[in-house]
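Single-structure report; data block below.
One protein chain omitted, others in place.
Every chain is named by a letter (A, B and C) in the order it is written, and numbering of its residues begins at 1.
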Amino acid sequence: MRQVGVIGASGYVGQQLIWFLNNSKYVNVRFMATYNYANQGFSEIYNSYYGFIEEKCISIQDAEDRLEEIEVVFLALPHGKSFHIVQKALEKGVKVIDLGADFRFDSYETYEKWYGVKHEAYNLLEDAVYGLSEINREKIKKANLVGNPGCYTTASILALYPILKSGIIDSKSIIIDGKSGVSGAGKAMNISSLFVECNESIKAYGVASHRHTPEIEQELSKASGKDVNLVFTPHLIPMNRGIMCTCYGKLKGNASQEKLYQIYNDLYGKEKFIRVIEKIPETKNVRGSNLCDIAIRVDKRTNTVIVISVIDNLIKGAAGQAIQNMNLMLGLREEEGIEILPVQI
Amino acid sequence: MRQVGVIGASGYVGQQLIWFLNNSKYVNVRFMATYNYANQGFSEIYNSYYGFIEEKCISIQDAEDRLEEIEVVFLALPHGKSFHIVQKALEKGVKVIDLGADFRFDSYETYEKWYGVKHEAYNLLEDAVYGLSEINREKIKKANLVGNPGCYTTASILALYPILKSGIIDSKSIIIDGKSGVSGAGKAMNISSLFVECNESIKAYGVASHRHTPEIEQELSKASGKDVNLVFTPHLIPMNRGIMCTCYGKLKGNASQEKLYQIYNDLYGKEKFIRVIEKIPETKNVRGSNLCDIAIRVDKRTNTVIVISVIDNLIKGAAGQAIQNMNLMLGLREEEGIEILPVQI
Amino acid sequence: MRQVGVIGASGYVGQQLIWFLNNSKYVNVRFMATYNYANQGFSEIYNSYYGFIEEKCISIQDAEDRLEEIEVVFLALPHGKSFHIVQKALEKGVKVIDLGADFRFDSYETYEKWYGVKHEAYNLLEDAVYGLSEINREKIKKANLVGNPGCYTTASILALYPILKSGIIDSKSIIIDGKSGVSGAGKAMNISSLFVECNESIKAYGVASHRHTPEIEQELSKASGKDVNLVFTPHLIPMNRGIMCTCYGKLKGNASQEKLYQIYNDLYGKEKFIRVIEKIPETKNVRGSNLCDIAIRVDKRTNTVIVISVIDNLIKGAAGQAIQNMNLMLGLREEEGIEILPVQI
Partner (left out) sequence: MRQVGVIGASGYVGQQLIWFLNNSKYVNVRFMATYNYANQGFSEIYNSYYGFIEEKCISIQDAEDRLEEIEVVFLALPHGKSFHIVQKALEKGVKVIDLGADFRFDSYETYEKWYGVKHEAYNLLEDAVYGLSEINREKIKKANLVGNPGCYTTASILALYPILKSGIIDSKSIIIDGKSGVSGAGKAMNISSLFVECNESIKAYGVASHRHTPEIEQELSKASGKDVNLVFTPHLIPMNRGIMCTCYGKLKGNASQEKLYQIYNDLYGKEKFIRVIEKIPETKNVRGSNLCDIAIRVDKRTNTVIVISVIDNLIKGAAGQAIQNMNLMLGLREEEGIEILPVQI
């Protein structure tokens, strides 16, 4: 059994990590650490685990002292909280998968500008690998530090990567209209996350200023070899899980829909967790799974490509992809423990 | 009391019409006609009206025979079903407000192309007025036949009209990403409208092909004096009511956000049912009301304007605007009977 | 215009009060006071009021100093917070409608036992009238202090009053299974009220210990002249508004369903806000209104009466009934300002 630790186990992403790690035959969760629930049983925090995962959570402090017991550590902490622990883990030879934003950027200036926090471990950025499994697979296999992508960014990059890489659309024309379920807001105490406030309403937020923007731009710029600037508008949808990104770009020439499907199938045809589909995606079709569904439409009237992608934000957009990356890093079968089919209803 | 009739009273829009007409001091509903519920009490179809509106619905046939009893008739029928009745009503001097798509287009060819139905009353199109109250107010006052706008189209046109009229954005760059609650699908028997199918999921539909596209283009082309072609992508959201349109356009020059707010305030500042607001709109803030909330953002990084509008799809997007138009046509106070404040929770 | 004040205007009940008071032709809201939002515009707290109710909220302290400006004060505060203000208001001749629990009990011992708080104004209890409008109408008309009923209690008492008064069921056999939307939990910061925690789940709470139990027992005991002890189990339902109480009692003899309907119709037949209906009630049929729908079934196999009642918890269960009581106290038409029809969708 490979030994792993989870730091930040009490949030929604942490919980999902525990769920999947418990599902994996080759991995053992050595400890679960949290800021606020140390000494509480995990099943006291999430009652669904009663009788199955009764272990107590430990403090972040204690987790740091026990790093030598594990081979991989997952961090599911708010941004700005991972610098120290990551450094310490790497020093002890523990591989790190950070699900926050601290190690996703090539440039610490970009991070500091968008997150308003000083980066206290920027020397590590050079060796950190951006953990979009399908795109950086070979690098991830060799990485000691993975910056696991954000939820919107996973859905956006997977949707736009093929047409930007192929140079078929104008890299300055991109608009991403994102929609997310409320679990994306995390298990945090905000009036605006109350049931009555979210239910039966839609709102946009972070318009022209959301922090996932530079992350998407960075990765798509690398893919296209051009400077990608794009508009990203996230929206909050009254449902628990799921992200849809509706992406728009102007065709440079006259590519047909068939041609575009071919590009996507060429790139993604062998991927276990990406389905290029004819029907327009619905988030329920990937709920509970690590899948990303993508469909493409060409609007000939306006020469616009519309690419629509859906993921489960807590899985392919967070915990599932983290485990996919762990599998790559540990030389396990890539889909080990995350093969579960979607739960459509 | 002014006498009116409602044909198509049993759908969600028809129901909302009855609710508001009942709320108006100067109007009396002379009859309610339906295809499928003739001879049933209205409160049998919608139990909430028990004890308040017990009158029986009549057949469409009977409604046609009673047109002389009324001054205005509302039609809330599927497209392609209004041609004959509208003709008959106009012949008898009854003013018509058609909430379907049959009289919204200047060109019957456009209608026939997008709706796949032969237009059997195209001679009436010339005199039909597009019923977007705030934009065509003076024409509506004199109209005998009003084609009441669609729900997405109302939200989209109100959002984009000021910047297109002012010529500040590229009229070929527009993208409208629409989100609607499920009542927009009507009270129709479709597996895809079942609770379990819609709940906890988002989907896009009618991508690059939705019938509201030419309607929005027609009205915005008139506003801008240019040929507007745009991308419109509607999405289904798991909530009963509400539409949000997130609209994107490229700035021609360098207008500031303040400048744009000024343009909107100049045009809409005195409107009773349009609120140009600083905060990003949420559909709940207009729920149950005839209001449209609009906010504007300039994304300087990409020189893009983002205009976000919200309405209650059954009210400003259908029944409320129809009554607003009726008030204009009958010389009543424009807000009569539809002044109710939003029900935020 | 009659002048009123609202203390505790920022909660969900307070908001609903403001909505209805604004709808009343004869009443003016002189001030809105809150604990946490003093000096903020009401429309900043509830954005739906933007452009309509822009007045700033004041502090509770300031409200106390301005009691002489008003004729009636509404208190929508947590229990244990009203003692002092009520006393002060009454001294100044201001009529009081308290929507909390502090003045609902005949016995301060009962209050102290169930609420765990010392009653600091028990001398006022003797003159306080329990504000269930339909049952205590005449007393309310003359009251200076009304303890407005709880939401579950309103639905429960209206459901059970007729059969207990008539002596037709065993007063020791009553079980009330209540179901409430989440707005009943108020606008309070609790992890358990987050969207993700409530959505797609049901839970029971306060089993065998909920504080509405003694309130229901007190009023039903008075009605029946017997010592009523009952079981009350509330449940949380993933929806914003609405309460349903499914009430069970054993028939003493063999009364038929028709006979029971007659008893209910005799008592409630002339009530404006109670509908005794044949169909099984649904909460949506009263949503947004001050109505209470009640249906009765006799299960002959077990000789059990099942009475099902529904209300909108924020209206007939709180703000609407408070205004109904105000109308009675001020000699206005009982339904003034609260006549709005339900919004079924």
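In this section, contacts are C-beta pairs under 8 Å (C-beta built on N, C-alpha and C of every residue); 3 or more make two chains touch, one makes a residue touch a chain.
Bear in mind the structure is a predicted one, so any value in this text is a computation, not a measurement.
Judged over the whole assembly, touch between the missing chain and the shown ones holds for A, B, C.
Per the touch definition above, the residue from C:K81, C:R104, C:H212 or C:K284 contacting the chain not shown is C:K284. Looking at A:S183, A:N290, A:S309 or A:N327, the residue that reaches the missing chain in the full complex is A:S183. What subunit C contributes to its contact with the hidden chain is residues 172, 175, 177, 179, 181, 196, 199-205, 207-208, 229-231, 233, 235, 237-242, 244, 246, 248, 280-284, 287, 297-302, 304, 306, 308, 310, 345. On the side of subunit B, the interface with the absent chain consists of residues 12, 182-183, 187, 189, 191, 193-200, 238-240, using the contact rule stated above. Interface residues of subunit A with the unshown chain, by the touch rule above, are 12, 15-16, 19, 22-23, 46-52, 183, 200, 240-241, 275, 277, 279, 282, 284-289, 293, 314, 340-345.
Everything that follows uses one rule, which is that only the chains that are shown with their structure count from here on.
Once the centre of each chain is set as its mean CA position, subunit B and subunit C turn out to be 37 Å apart. Centres computed as Cα averages put subunit A at a distance of 46 Å from subunit C. Residue numbers of subunit A whose C-beta contacts span two or more other chains: 196, 199-200, 238-240.
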